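One protein chain omitted, others in place.
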Amino acid sequence: MNILVVLRMIPDSAGELQLAEDGRAIDREWLDFQLNDFDDHALEEAILLKEAGGAKVMAVAIGEGAKRVLQMAAARGADEVVALQSEEDAMISSREIAASIAAMARARSVDLVLCGVQSSEDVFGQLAPYVGALLDCPHVSGTNRIVANGAMLRVTQERGAGVAVTYELATPAVLGVQTASKAPRYVSGSKLREASKTPIGRATPEPSGFERSAEIITLRLPVQGGSGEILGDNADTVADRLVGILAAKGLARN
Amino acid sequence: MASTLPLWILVVAALVLTSWRARRYAVSLARAPAAARFDQPMRRLEGVMVAIGLHRKMLRKPLSGVLHAIIFVSFFVLFTATIDAFGSRLFPGFSLGVIGGETWIAALQDIFSVLMLVGVGLALYQRYVLRPARFEGSNGKDAAIIYVLIVLIVVSLLLEAAARIEGGADGSWRPVASAVAGLLGRAGISAPAAEEVFYWIHVGAILAFLVYIPGSKHRHMFLAAPNIYFRNLEPRGLAPAVPKQREAPGVDSLGMFDWKQQLDLLSCTECGRCQAVCPAYAAGLPLSPKTLITDMRDALAAPTALPLVGGVIADETLWACTTCRACMEACPVEIEHLPKIIDMRRHLVDEGRVSPGLQDALSNLTRLGNSMGKPSKMRARWTKELGFPVKDAREEPVDVLWFVGDYASYDPRVQEITRKVAELLTAAGVDFGILFDAERNSGNDVRRAGEEGLFETLAQSNIDEINACRFNRIMTTDPHSLNALKNDYRHFGAAFEVLHYTALLAELIADGKLDLHVADGARVTYHDPCYLGRYNGGFDAPRALIRSAGYTLHDMPRCRENSFCCGAGGGRIWQGDDGVTERPSENRIREALSLGDVAYFVVACPKDKVMYTAATDALGATGKLKVVDIAELLVPRASQALDMPAVETT
Partner (left out) sequence: MKLIACTEGHSSKIEAFSLEMIAAARSLVEAGDEVVAFFAGAEADAASSLFGAADRLLVARASKSELIPAETYARLLRDVIDAEAPGLVLVPYSANGLDVAADIAARTGWPLISYVNEIKRDGDELTVVAQMYGGKILADCAVRLPAILMVNPGAFAEAAASPIDSAKVSMIDAEAVLAGGKVKMVDIDVPDYADVDLTKAERIVCVGRGIGDEASIDLARNLATLLGAEIAGSRPVVDNGWLPKLRQVGKSGQKVKPKLYLALGVSGAPEHLEGMSQADLIIAVNTDPKAPIFNVAHYGATCDLFDLVANLGDRLRAGSGR
């Protein structure tokens, strides 16, 4: 089985986001970029499938720090690693890159495309259904378990309130991974060093093919607070106030 | 003599059997990778003398120290009897008589036979009446067999001599045997026949003992001295490097351990002193340093199909260790537990078998250089709230380069203390600077968690940054950073003068550069951090600081070398509490509370502040005991006095 897994580099979720001067993007200059967490799980699921039944895994990374992440993917067991070029300092829109991923999947006769179910920059739509529709093959998003039996896949999807649904589908297919069957493994520093010699392929992007798309006019930080009252940053006074508030609402125990 | 041939046959048979029983160990040791333990013979010999001649570590537990000393000395004295017993019949004509075998040596044998029985009696009393918890998991049957054999050897020796006296030999140098002889006489036992029977029982028991030893913890009779002689003479804080000839970073089979590590396994006496001091064992985690060693020893004795890591030794066992070094400090035969644990952890890390918490921390360290997942740029954010700027050591020369460390830089619970230290340094006129966002985690616990590759990356990055600065000395807040910079970084040829902030502050006070407000002698207790005390000998500076600040130190029972770990070291702080029945930190706070008269629990390590604050909170003891960093006790005169918390001492 040929597996293609997509690795998108996104701004560090723990970092503070600031807006660029024109207000249409975030200021990327001082940001730390990291692998989209869901994509990390997709990579792990790809490697697990390879270990379970044999597969050739190609990792395709997009964005700042792609090289570092591809070395990590190679250290974890990816057979081939490719950096898909992207516009510098621009957000990675899944709608834009879907055609490139679909073209690579077609060119390499990929049986299974794996990617994270979402990313923080997919406001114009999610990658798995885009690629699935472009390849005209089935897709399921939000998976937390994938088992392959020949060309048949058995996929469990996580839904709200703890409901889990299991599907069967045949490859070729596209899956949007929420959680890998096992947590992404740790790659030791020595393995990373070894993998730093892995040759990294390059791919140039395809045009998205969409004639019309929505556009961002302006970005802004959410208005703070709404109607809530801010009690400040002194733990002592906050604790006093909270005890009072709980008592007033009849929520203090006994 | 007619018995010469049978005795020769017996002796040769016993020696062959003994060698055969020891062959597996011998082969394994012979095939083991090399270890450089042949340098400094005088220093090595001196250590053996102190450890064995003076029973230094043994006597830390008085009863067992004394009883062991009795048995030990008795063995030496009675060995003359053994020489006599075998020599006289194997080589007819041989006798110790010429050097006093029938006079003073006989008297010593006579007395020490009794002492040996007293020693064994005490040992029986300890093992079967007192039953110390440290024997839990030791092989009781092995110990019992040894007791029986010793008693048999000694009693048969006495009886043989008694029979000889009864048969007319001179008993004036053997008062005990003479007394027994009287009893024999009254029992109407025929002297020459009895002497012969007791002789054969005696030599039979000795040969049985010999044959038994290779499979018994009593190997230590022969191996304790070499194991102590070949002990590690490197600094205690230097974790072993990965040997160049080893292909993988870790160890996943016993044969990969060098001969000294294997010799350790064979030298264990199962005394359990390591187990008694182990914080992981006390916490209910699946680690006993003793059974760690004996499990590997047993696997060496009887090869098993199980893998070493994840079979003979469970993953959880390895991850439970805080690397506090209390076990190695306690071991009377200098067994090195930590190098083994670290080498097996290296294998786990290489395989990617790490707990989620550890994985998170290590991934953050790989990506950002700190375990918290915070951006490097925020590392020096704590300086913003200071009333003065802090020098950038990368930009200008400084006297003291301050290596602040992760917790002291990022953890909001510790930042306040970091600022306090900065203020104290400024008050004392110290010219200091920091590395700002160029500092990385020192890698001390990364290395001890078995992540050698990441440790190398972190260390190299810090060394490069430090080498680019101009400074005289390095000061660290965290004892863990102190250890890495001072010891581990030697692997990269870095030789810095590094000291802990307690040492620098004590020096400043001694030099009269820091004038302190003196408190009214209130009683406090102090927790020795593992990596400051046990690892680097920093016991006195913190105590001097406490005195200088006007407090009276009331040490806990477990202090200095015997300090009890908070449970955070060796990467434990990044892991979960699964399986912990009592957190080491809470165990320690209970110890402090039991002193009954201390208001402050003084710490000198950022991780301790975090761990013990949480522990006092969890125990609901925040009103009784306040966890303070030593820097918080130091109030420069002219600045405001420290408010003592309202404390109900019970």
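When the chains are written out, they are named A and B in that same order, and each has its own residue count from 1.
Basically, a contact is a pair of C-beta atoms (placed from the backbone, for glycine too) under 8 Å apart; a residue touches a chain by one contact, two chains touch by 3 or more.
Model, not experiment: these values are computed from the prediction.
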Request  = Mind giving the shown chains that are in contact with the missing chain?
outcome  = A, B
Message = In the whole complex, not just what's shown, which of A:Gln34, A:Gln71, A:Ser100 or A:Thr179 touches the removed chain?
response = A:Thr179
Key: Where the missing chain touches chain A, by residue   = 11, 13-14, 16-17, 19, 26, 94-95, 98, 117-118, 120-130, 132-134, 137-142, 154, 157-170, 176, 178-179, 183, 210-236, 238-243, 245-246, 249, 251-254
Ask   = Which chain B residues would touch the chain omitted from the figure, given the whole complex?
value = 356-357, 360, 372, 412-413, 573-577, 613-614, 617-618, 620, 622-623
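The working rule: only the chains that are shown with their structure count from here on.
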Key: Averaged-CA centre spacing for the pair chain B and chain A, given as whole angstrom   = 47
Message = For a test of understanding, state which residues of chain A touch chain B in their complex under the given definition.
response = 12, 14-15, 30, 32, 34, 183-193
Request  = Please give the residue numbers of chain B that touch chain A in the complex, ascending.
outcome  = 249, 349-350, 352-354, 356, 358-359, 362-363, 366-368, 373-375, 377, 451-457
